[in-house]
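Removed: one protein chain of the complex. Kept in place: all other protein chains.
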Amino acid sequence: MSRTKGAMARGVSLHTALIAGVLLSIFPFYLAVVMATRTSSEIFSYPPKLWPGSHFRENVGHLFDNVDFFGSMLNSLIVAGTVTVLVLFFDSLAAFVFAKFDFPGRKLLFGLMMGIFMLPAQLSAIPQFVIMAKLGWIGSLTALIVPAAANAFGIFWMRQYMTGAIHDELMDASRLDGCSFLRQYWHVALPVVRPGLAFLGIFTFMSQWNDYAWPLIALTNPDHVTLQVALSQLNSVHSMTDYGMVMAGALLALIPLLIMFIFAARHFIADLAKGAIR
Amino acid sequence: MHPSRRGLLRAGLATTSAAVLGGAAAGCAVPAGSTGRNMTLWYWGGGLSDKLVEDAAKRFTQVDLKATQIGGYFRSKLLTTLTARAYAPDITGLKGEDIASLLSNADQFIDLNTLGADRLKSQYLDWKWAQGTADDGRQIGFPIDTGPCVHYYRPDVFRKAGLPTEPAEVSAAMSTWDDYFAAGERLRTRVKGAYLVTDLLAVLNMGIGQSAKRFVDKDRHFIGDQEHIVRAWNLALECKQRGLVSPFKSGTVDQTAALEDGRLPSQLGASWVSGDFKSQLTKSAGKWRVAAMPERPANDGGSFLGITKYCRRPEVAFEIITWLLGPRNQTRGFVEASLFPSTPASYEMAAMRKPDPFFGGQITNDIFARAAQRIQVAYNSPYDMALKQPIMDELTSVHVSGKDPRRAWRDAMSTCRRIADHLGVS
């Protein structure tokens, strides 16, 4: 009896804490929704408005008049989707090697990769632009996809994840079964690292979706831009930025990310916890 | 074994490396600018009237005018394409704050005088035209708009403080900084919680903008320690000593609220500030008026169009520019995008002389136009921003953490010297 009571009390306090966290997380987001439903002057008026207004449709209308929302969203989907697939494959494969094999130069190559990871991203857009121009990729989505196809962040993450998730008994067993390298990767490693892949997938998709510094420079054709580049055109220099419209755009741009998250989040619950040591 | 998966890996590697190597070998003909019948025009949101640009595309059929609004940091994209000599625009917007650094690279642009710009010079404000001229006389920037600064004020609050309320009276009664500050003291004592200025930087910037000099002269000497800067610095300090500075921060909700409820009834600002006011102030709409700034006007903002050296048909490009920026269409720029014209002929046109309900039916253009015509020509250098920053920093320290003004000035000057030295300014 007392045990169930204790468990219930614990459950209540657990959910109370979690709900407090939810409120903290959601509240600023809620304010963004409020702003997307209001006019610019309402957004900057005081006291700050806490309830949604009635101008959402109007803001969205302005947004669609000013940018090719769905066209640019399609470009973003192509870039983020392709990069995500490539990154999941290349990064997890490299990570598998770094986590579970030894070979000459392993430490050196890993250290080199971490060093590259630490280079500031702002180094120089000019030579990168020259390279892309020579390749004839400027203005096309290729200029965004190819350089992003593998990254140190993902390799490091998957390596750390695989270190804990792929048990050595599993590797030994598969080796004794005579599995080849690729088979080990595909049949032993991938099934048990689904939560890690799900996170990497979400993160890659999200950072590609929101990236804008390089796309802004590399995409020269106004009819062929990604969503964030299109949205960045909405800010005007001095004044007169229609914040209601900008907010509506920012909010609508999140929808694919949130859908992507719901889709990937199912993989956070893996069945591996029970069956890792088969 | 699953050959398809091994194949996948190989294919992935092969595509990546083949694309890179093959591309590198094949790619040599990179277009420096536009291609085919295209003529590209780059500007930024609000930099030109969008409708006007659309009309230009319809009107000039000898080329396909491709106008693009570039978001984000405009200058980095322009510099990247110019330095890489690839995909540079034919016509490009040049921001006021960037023009000085672009003038020192005048060879990236076509001298507009070779296309006949000198014949049009008289139609434009002298100081504005001079801002787009390189040291050797080449004309790089063709004037778009200007940002003449004026005095926005609230007659309802001024009345309570026993100050004049009509624009002409206010302009006359606050025609010197001293009178302006005296009015501020009166305001402070008669209206509880009211302040004359939002922060010290506003006064500093206006003070510097009023003079005909900046931080570096044409011979690359540092002149930021001279009388004109000292004067602006002292104006800002005086403002603080007389207790006229608000605790609010520019661009925050606090400032908006104070503007609405009359605690900040006076603001010195450029013509485009009226756009901000109209979109952010709803409760006090109709309660504002416009008068002349103390002493003389300053300029804040305003930009240019230029033709890059990669443009294949400069004559057509120039024709487009002069059509976009002629007096008649600058009026449209004002009506459609709040760009205050750089062509005095526009000021007389009916479209610009409409009573403005936000300013209680005042014909504000009279004040703006007079300000625009009285701005002095000043020499801007690419190092102005770098050398102004330490002065602004130290003034902020005085204001925020009560640093001793003398020490602050000394520190500002020593930092300026160090930066100037580093930038090759003597």
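Chains: A and B, in written order; residue numbering restarts at 1 for each.
As a working rule, a contact is a pair of C-beta atoms (placed from the backbone, for glycine too) under 8 Å apart; a residue touches a chain by one contact, two chains touch by 3 or more.
Criterion: contacts and distances are computed from a predicted model.
Asker: According to UniProt, what is the chain that's been left out of this complex called? Choose from "NADH-quinone oxidoreductase subunit E", "Glycosyltransferase 2-like domain-containing protein", "Glycine cleavage system H protein" or "Sugar ABC transporter permease".
Answerer: In UniProt, the chain excluded from the picture bears the name "Sugar ABC transporter permease".
Asker: I'm checking contacts with the chain that's been left out. Which of A:65, A:168 or A:223 qualifies?
Answerer: Looking across A:65, A:168 or A:223, the contact with the absent chain belongs to A:168.
Asker: Tell me which of A:63, A:79 or A:131 is the one touching the absent chain.
Answerer: A:131
Asker: Given the contact definition stated above, which residue among A:60, A:138, A:190 or A:247 touches the chain not shown here?
Answerer: Checking each option in A:60, A:138, A:190 or A:247, the one touching the absent chain turns out to be A:247.
Asker: For subunit B, which residues touch the unseen chain?
Answerer: Contacting residues on subunit B, toward the hidden partner: 9, 12-13, 16-17, 20, 73, 75-76, 79, 82-83, 101-102, 104-105, 108, 198-199, 201-202, 205, 247-254, 257, 382-383, 385-386, 389, 392-393, 396-397, 399-401, 415, 419, 422-424.
Asker: Could you pull out which residues of subunit A are in touch with the chain that's been left out?
Answerer: 10-11, 14-15, 17-18, 21-22, 24-26, 28-29, 31-32, 35, 43, 46-48, 90-91, 93-94, 96-128, 131, 146-147, 149-153, 155-157, 160-161, 163-165, 167-168, 171-172, 175, 181-182, 184-185, 195-196, 198-199, 202-203, 206, 210, 235, 243, 246-247, 250-251, 253-254, 257-258, 261-262, 265, 268-270, 272-274, 276-277
As a working rule, only the chains that are shown with their structure count from here on.
Asker: Would you mind pulling out the distance in Å between where the CA atoms of subunit A average out and where those of subunit B do?
Answerer: From the centre of subunit A to the centre of subunit B is 37 Å.
Asker: What residues of subunit A sit close enough to touch subunit B in their complex?
Answerer: 40-42, 44-46, 48, 86, 89-90, 93, 125-126, 129-130, 133-139, 142, 146, 149, 180, 182-183, 186, 212-213, 216-217, 220, 222, 229-242
Asker: Subunit A touches which residues of subunit B in the complex?
Answerer: 1-2, 5-6, 8-9, 12, 16, 19-20, 23-24, 26-28, 30, 44-47, 66-73, 76-77, 79-81, 83-84, 86-87, 95, 147, 253, 256-257, 260, 270, 272-273, 275-276, 279-283, 301, 337-338
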